[in-house]
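First up is the structure itself, then whatever we jot down about it.
Rather than the whole complex, this shows some of its chains in their spots.
We call the chains A, B and C, going by the order they appear; numbering starts again at 1 in every chain.
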Amino acid sequence: MRKLGRWWLFALGLLTVAPLGAEEFNAQRARFNYQMSCQGCHAPDGVGASTVPRMKDFVGTFLRSRAGREFLVRVPGAATSALGDAELAEVLNWILLDFGGDSVKSDFRRYTGTEVGALRKSPLFEVDRYRVQLLAEIASNTMENQSHD
Amino acid sequence: MNFLDDLFERRSRQLAQRSSRRGVLKQLGGLLVGAAAVPLLPVARAVAAPQAAPKAPKEMGDESDCDYWRYCAIDGFLCSCCGGTKNSCPPGTEMSPITWIGTCRNPADGRNYVISYNDCCGKSSCGICLCQRDEGDRPPYRSDKTNDINWCLGTASAVYHCSTAIVVGVALDKGAK
Amino acid sequence: MRRFKNRVSWAGLLASTVLAATALAQDSSLPPLPIEATGTVQSLPAKYPDEWFLVHDASFFHMSDGKVYVIDTSADTVAEQVKGMFNVVLMGNIGQSRRRGEIYAAETFHSRGTRGTRMDVLTIWDMASLAPKGEVVWPTPKRYMGMPQRFAVTPIDNDNLLLVVNFTPATSVTIIDLDTREIVNEVATPGCLMAYPTGQRGFSSLCADGRLMSTQLARDGSLIKQTRSDVFFNSDDSPIFEHTAFIEGTAYFPSFSGEVYPVNMQGKVAQVGKPWDLVTKEERAGNWRPGGIGLIDADDHGHFYILMHPDGADGTQNGGGSEVWVFAAAKRERVLKIQLQAWGLSLAVSRGKKPMVLVTNPTDMSLELYDGTSGEYIRSVKDFGQETPLMLHASYQD
């Protein structure tokens, strides 16, 4: 169906979306790609379900450390997804903007296709414990920073 | 028991038919290339009745029919036949929050929609309207695109009852997955 | 052959599709379909309409996965007919409460499916949500397991108490308070089985020695008195079925040989009336006899409906029949013969103004609906996932 659907679009000359440029951001496309590659497990609003971690109002926490920033690309759902590097970067940025809430600082540095392409070459082998460890590190760093303040 | 017989014969017949349908269509010189992707029955049925064209969203066809447009990538029992509907669960079951996603083309408006195939869980196989279309289905290692897995995950019970097909978005026009 | 027929119809379809595809202009100016909610679950009316039945499929080939389907027989397609289902595990039995909007299912679980610790449970299903709203667990598993029955799970006393029949092979009845959902008593019924509601707050059981035993209970479920009737049949030579139809407080028990015993259950003790013939002399010569599993049921107009077969013999009693005979019980008069399409194994009759007869056709395990007044065949219910729908229950409503 999908395949035939494509022929249909060809026939009508409807192939309208140009290839994705390096730093483009198209929220509609990002949402669509999120839906197609992520939403099944992470739920429409990023709240997750049972064993699937919550991103809603939380995902930005990972940006507070370099390893955390890399983590968001290296988790299997991202790294091994069928999305191209630029598309994946766009989806990650969209997730942070749309679901991140207060966990994301307004001036966060957006992912680029190049960065994502490099990071996803080494997907994680172990996720759950690493995630806990990362969050613990981030928490202690944050507390440290706060105590310095 | 006839129903099983029928269902399974139907299943292999469907495969045969789909193949030969495609085969025949090809010989029509591409005339129907687009339409071939469209469930035939509902279309034919819809055309039979003259239509006023209200400017409201529209679907066509019988949601308890395996050929219904939303079911392009489904594999399981149609909840529409089990006391539920195309997008709701039968009484006393629980809809799985974890699922897989496909796109299907609505013949009424020509748009591709993002369809979430949420399973209803907690009672045993509904056993009615077994429908296997598998278009775009991938093996279980591509879990975001597989219908061979029991998607009763994150529900109180892991027991599969039937499958829904819920419109969760409009697909981007890039012939995308 | 089927395959060929199918190809032919596909050819026809293709032709009409050419027409369709050229005629159809898809309207891309329509607004897109809205995003739909996930998580929606259907519900049912608290009181089921007359045309609805509970179809108990004990799944003889997969008894760990017995099912009860809620079926609307007034609808034409399976999608409209099937309103929902729930599981009843291992040759369960069900009962209903009109007043409470509840279905009671006695079922059995093992800790490892088919092995491990056995647990007997009464599950209380809400008729509107078809979700379990409570359960009662047997302290020692002992409930009756066998071919499905109508009087193994019996509400009495205006549905304040529920009776569940046990068999180990020692026989007893567990009594459950439906307000508190607790077992309040277990009454032994030595040599007797089943629980037919009797009087205000009691029940009767059929005994191996050809008697009925009536048990009177107090409001709290405690035993007041048990009484055995005189012998009124011989279970070797002239057995009666354990299946019966209630009409205005009288239970009509058919015998293997084609008589019916009216038993007045309105008092504290069952009163056995004089049996009368279901068959004429000529029919008896042709060995017309009752047969089946759920072979008899009543409507709201004083009629009972019973499955009958010719050439009856020892061994044919459970096999069903080719006809349904309808009797005006008070008049002891047959008012209708319904020739079934093929064969019937069990039946149930709907309540209300227009009695409808639903019959299990054992040749394909479909259900056939007949007009209870005219005998006319109306429609079949099939392909609803059934394996062996051996017991049918009319839905009750106030």
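Rule of thumb we're sticking to: a residue touches a chain if its C-beta (ideal position, glycine included) is under 8 Å from a C-beta of that chain, and two chains touch if they have at least 3 such contacts.
Keep in mind it's a predicted model, so treat the numbers as computed, not measured.
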item: Protein chain multiplicities, whole structure file; value: A x1, B x2, C x2
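Methods note: only the chains that are shown with their structure count from here on.
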item: Gap in Å, rounded to a whole number, between the CA centres of chain C and chain A; value: 56
item: Between chain C and chain B, distance of the C-alpha-averaged centres to the nearest whole Å; value: 35
item: Separation of chain A from chain B, taking each centre as the mean of its C-alpha atoms, in whole Å; value: 29
item: Chain B: positions in contact with at least two other chains; value: 34, 97, 116, 168-169
item: Chain C residues counted as touching two or more neighbouring chains; value: 38
item: Residues on chain A engaged by chain B in the complex (per definition of touch); value: 1-12, 14-17, 28-29, 31-33, 35-41, 43-44, 49-52, 81-82
item: Interfacial residue positions of chain C with respect to chain B in the complex; value: 2-3, 6-7, 10, 13-14, 16-21, 23-24, 26-44, 65, 67, 70, 77-79, 82-87, 125, 128-132, 364-366, 382-387
item: Chain B to chain A touching residues, read off their complex; value: 33-34, 36-37, 72-73, 97-105, 112, 114, 116, 133, 135-136, 142-145, 153-154, 168-169, 171-177
